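Every protein chain of the complex appears in place save one, which is left out.
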Amino acid sequence: MAMKFLSDNAASVHPAVWKAMMAADAADAPYDNDALSRELDARFSALFGRDCAALWVATGTAANCLALSAMVPPHGGTVCHREAHIEVDECGAPGFYMHGAKLMLAEGESAKLTPEAIAAVVEPIRDDVHQVQPHAVSVTQVSEYGCAYRPGELSAIADYVRGRRLALHIDGARFANAVAFLGCSPAEAALGADALSFGFVKNGGMGAEAIVFFDPELARQTRYRRKRAGHLQSKGRYLAAQILAMLDNDVWLDNARAANAAAAEIAAAAEGRLLHPVEANEVFLKTSAAEREALRAQGYEFYDWGMDAARLVTAWDTRPEAAAALARAIAGL
Amino acid sequence: MAMKFLSDNAASVHPAVWKAMMAADAADAPYDNDALSRELDARFSALFGRDCAALWVATGTAANCLALSAMVPPHGGTVCHREAHIEVDECGAPGFYMHGAKLMLAEGESAKLTPEAIAAVVEPIRDDVHQVQPHAVSVTQVSEYGCAYRPGELSAIADYVRGRRLALHIDGARFANAVAFLGCSPAEAALGADALSFGFVKNGGMGAEAIVFFDPELARQTRYRRKRAGHLQSKGRYLAAQILAMLDNDVWLDNARAANAAAAEIAAAAEGRLLHPVEANEVFLKTSAAEREALRAQGYEFYDWGMDAARLVTAWDTRPEAAAALARAIAGL
Amino acid sequence: MAMKFLSDNAASVHPAVWKAMMAADAADAPYDNDALSRELDARFSALFGRDCAALWVATGTAANCLALSAMVPPHGGTVCHREAHIEVDECGAPGFYMHGAKLMLAEGESAKLTPEAIAAVVEPIRDDVHQVQPHAVSVTQVSEYGCAYRPGELSAIADYVRGRRLALHIDGARFANAVAFLGCSPAEAALGADALSFGFVKNGGMGAEAIVFFDPELARQTRYRRKRAGHLQSKGRYLAAQILAMLDNDVWLDNARAANAAAAEIAAAAEGRLLHPVEANEVFLKTSAAEREALRAQGYEFYDWGMDAARLVTAWDTRPEAAAALARAIAGL
Partner (left out) sequence: MAMKFLSDNAASVHPAVWKAMMAADAADAPYDNDALSRELDARFSALFGRDCAALWVATGTAANCLALSAMVPPHGGTVCHREAHIEVDECGAPGFYMHGAKLMLAEGESAKLTPEAIAAVVEPIRDDVHQVQPHAVSVTQVSEYGCAYRPGELSAIADYVRGRRLALHIDGARFANAVAFLGCSPAEAALGADALSFGFVKNGGMGAEAIVFFDPELARQTRYRRKRAGHLQSKGRYLAAQILAMLDNDVWLDNARAANAAAAEIAAAAEGRLLHPVEANEVFLKTSAAEREALRAQGYEFYDWGMDAARLVTAWDTRPEAAAALARAIAGL
């Protein structure tokens, strides 16, 4: 197991999560009427220091698309990065959930947006009925290339977004890694957001993410949309249990720190080869085909990233010795 | 726990399922590329004695709606019973998944359809562009009132359906209870179906149902639609593990038999009060408000069913002594 | 031409409409930026004695569905009569335009709704996420059977609708016939509506209906939805011209009176045979197959209405002598 650097998506489940799930085994009310699910709002409100409403769903795709569909009407648009997960990796889920609403693609280094990049998409749009009008912006914290938005960067985006009366969504599939890297509060790492997809699956959960709404009205209607999308699980208590176990004792943060540390160790051995700053648990490594072959021959598994690079992903359960060994192997290329 | 007769939806998870999930903890490929997920087609093909393609999803709503959306174009219709789950209990999920396609409501005793009931909906529809044309029929095995279609009944429906070039979907949220009751093969209990939503959640699973397609082309496109609906879980191996554990050693059948037996014991004590034949794990009991109050005072939990009835649902984990006690309590009313 | 009683849908275009269309031939701004289209708001505001925003579209189906989609979210529902045009005759257009939102079918004499009939649908719906929640009610003025809602009836419906915080839509494909029959103001015939589909096509127009919004915000977003539905015609001035020509000199009202009068004459000759009160331009006539055959042998064209009835529809251009002749033919059966 320890030599896999393919994806945090396939990591194992954290023992605290297993334990919490099993503790939830006694029958309780179905759907999200159980005691654990009813705790979520308060727990996330405490974490973010403000009133939140939080809903569990099984996947990040569902979290992102339900959040966005609460903000964007079917005839509207969402600005996101050209390489955002919602654009590239969700098989058109935003189009499905938002009933044909459009993704409007912006540019930006390391898959991060800036106010300028958003403006370059938004400003040329004429306010007439022939063009889709933007209603929201979605940023990814950390970005597809593992780079974190600083609170100041989010603040600048939030200012632009408010000025244009848009809503702000954060895809936080790796939000924990961002908070671990930034060393700030969760609230600062989600500054300005109306909704946050807070990921737990990649970080030690089994199949539970939280959609955290900072506007309760958005949550209210999303409860209907979640059911309508087939995402209201009968035994929701097992999803709530996962999330609560991750929040207890900051498991989410410890796990992210472990994954980040493993990536940092690899990155330290590969300085000249890094395509993006390594701020979370992903390393994009300039490598020739022969070099990648050499690494694989030593037992390391990872994905190619185009012709000239490899993507190496660590997870909460990456063994330190495996990361260290990979670091040495890279240094020795 | 044992006095709850509210819903099989909230039952606990079977030990074999827990064990299988934990055995799947080692990292494997994400999504449905893992070894367990790749076993599903073969396992269901063996079970049904013909080529099947099977996909896991977390909920029955997703199973039903993905199956139907493979059969029915957005401008088409699906005939179902007026009290079918897809019509009554899914918050409009069929409309979402089928992009506005219509449910066409038929009548029938105990929420079961007949060829005549289907024809009463289908035949008056003129073949012109002003009216939605039917493309599929969905039946529920067992029905919303816990009644099983006999193979002969399904065969008659299938004949009608084929004659009109419609597709046939079976909502099998409690398919195991049907097979247990009928004492027939799974194939006979799903006779004529193009797709079956095979339920495991109510029967000892945690959050995994199977969509079984008897036409592989339907499965092929559904794989895209499942991802697009946010139902392709990253750690799909835990869902596959649940299903396989239920199929191993006929756990699914044993669990259904246990639930059916508990319901039968209750039913035997309540003969004059039964609103529907008790063939699975649901008992609809004519009772006055005072009688229901009396039962609740003894610790039994269940839902009212309108003004004059109670719905009692048993599950795989209903303790026999609890069922026996309830039976006595009913007899003593 | 004069013996056709098939449908007002196929009637000819009124001379005043032709004249206005030709007068609009000089190039003007495209879409709805031309001088005529820009007159609509003011003209309908004057007609209804309150601020309105009005949009032209080519068909009643588009008018109904755009109006409803401004009121009902994709996860919501609309109560309408079981025989309403939106349910029966639009090939699922409401499902398309409202993205899967549901029609909830109510009963009622002569296809008219009452507060009680609406309540019978609405009140049993539990306020939980498993059931589609109603967001609007749609009534048809005049109903599918040509019967008009009196202002008092609308007022009672409006009271119920407001009490439940629902929106009210009126399908006025034959709204002119209602006003002509009721002898009241247009405002009284549309009492309580948030939006009215005001029909002109059946009443002397060629291809232009008005969606009249009594809430400007609904109109604002509908302008985007109209374009998105392909209903923003490039040469919108020809549609505006039709509507304005009908409003000028009360052509709309005169035409409706003529059609109503023709129907009344037929009805007077058929008293014992009338299935519904004849209040507009439709006569539903109890007749045997042999009787219908006899009428057709005399050159009258009309549709059968089931086994035992005929539907006879007059139009603005029905010649009085044709109506009189048909009346005699019916009396002579």
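The chains carry the letters A, B and C, assigned in the order they are written, with residues numbered from 1 in each.
Convention: contacts are C-beta pairs under 8 Å (C-beta built on N, C-alpha and C of every residue); 3 or more make two chains touch, one makes a residue touch a chain.
Predicted, not measured: the structure shown is a model, and the values here were computed from it.
Peer 1: Taking the complete complex into account, which shown chains does the hidden chain touch?
Peer 2: Across the whole assembly, the hidden chain touches A, B, C.
Peer 1: Per the definition of touch given earlier, which of B:Ala26, B:Ala42, B:Val129 or B:Ala289 contacts the omitted chain?
Peer 2: B:Val129
Peer 1: If I consider the whole complex, including the chain that's not displayed, which of C:Leu36, C:Cys91 or C:Met104 touches that chain?
Peer 2: C:Cys91
Peer 1: In the full complex, which of B:His14, B:His75 or B:Arg292 touches the chain missing from this view?
Peer 2: B:His75
Peer 1: Among C:Ala229, C:Met246, C:Ala264 or C:Val283, which residue is in contact with the omitted chain in the full complex?
Peer 2: Of all options in C:Ala229, C:Met246, C:Ala264 or C:Val283, contact with the hidden chain holds for C:Ala229.
Peer 1: Since one chain isn't shown, list which residues of chain A touch it in the complete complex.
Peer 2: Output for chain A: 74-75, 77, 88-92, 94-102, 129-132.
Peer 1: Hey, which chain B residues sit against the chain that's not shown?
Peer 2: Spelled out for chain B, the touching residues are 31, 73-75, 99, 129-130, 133, 221, 223-228, 232.
Peer 1: Against the chain that's been left off, what residues of chain C make contact? List them.
Peer 2: On the side of chain C, residues 1, 4, 6-7, 9-13, 18, 21-22, 25-31, 34, 57-63, 65-66, 90-93, 96-97, 201-202, 206-207, 224, 227-235, 238-239, 315, 317 touch the unshown chain.
In the analysis below, only the chains that are shown with their structure count from here on.
Peer 1: Cα centroid separation between chain A and chain B, in whole Å?
Peer 2: Centre-to-centre distance between chain A and chain B: 34 Å.
Peer 1: Suppose each chain is reduced to the average of its Cα coordinates; what separation in Å results between chain B and chain C?
Peer 2: Going by mean C-alpha positions, chain B sits 42 Å from chain C.
Peer 1: Hunt down the residues of chain B that sit against at least two other chains at once, touch-wise.
Peer 2: 90-92, 96-97
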